[in-house]
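With one protein chain withheld, the remaining protein chains of the complex are depicted in position.
For chain A:
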Amino acid sequence: MHLAYPAVLSALLFCTGLYGVLARRNAILVLMSVELMLNAVNLNLVAFDVWLSRAAKDTLHSGQALTLFTIAIAAAEIGIGLAIVLAVHRNRGTADIDKLRDTAEGPETEGPGTPAAEKAEATA
């Protein structure tokens, strides 16, 4: 198999995830796009491992080991990320990352998230 097939597919998947991370507004959709980017990296690692295990007589199989580690770290990342998103949703009432502008500098000194946070605290 030509090595360009998996390499090009992984590059295109990575850029698809990049678009999703930059363009999405819901935090969970951003996490999905991050998963797509991680999977593109995994495909690259597997393809180059299969190539190097024959072409360079590599017996370490570093690509596949690193793929397993990436999958485990991605699972941990999605758990922590969803816990953070749920905590933010509980405190602010929204998972919309465009509205979380408390640390942004700008003309408006009062962030739009602050009254919602106080309201959520009051009703909790």
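Convention: contacts are C-beta pairs under 8 Å (C-beta built on N, C-alpha and C of every residue); 3 or more make two chains touch, one makes a residue touch a chain; residues count from 1.
Note that in this section contacts and distances are computed from a predicted model.
Protein name for the hidden chain, per its UniProt entry and selected from "ATP-binding cassette domain-containing protein", "Lactose ABC transporter permease", "NADH-quinone oxidoreductase subunit J" or "Heme exporter protein B": "NADH-quinone oxidoreductase subunit J".
Touching the omitted chain from chain A are residues 1-9, 11-20, 22-29, 31-33, 35-36, 39, 42-43, 46-47, 49-51, 53-57, 59-61, 64-65, 67-69, 71-80, 82-87, 89-90, 95-96, 98, 124.
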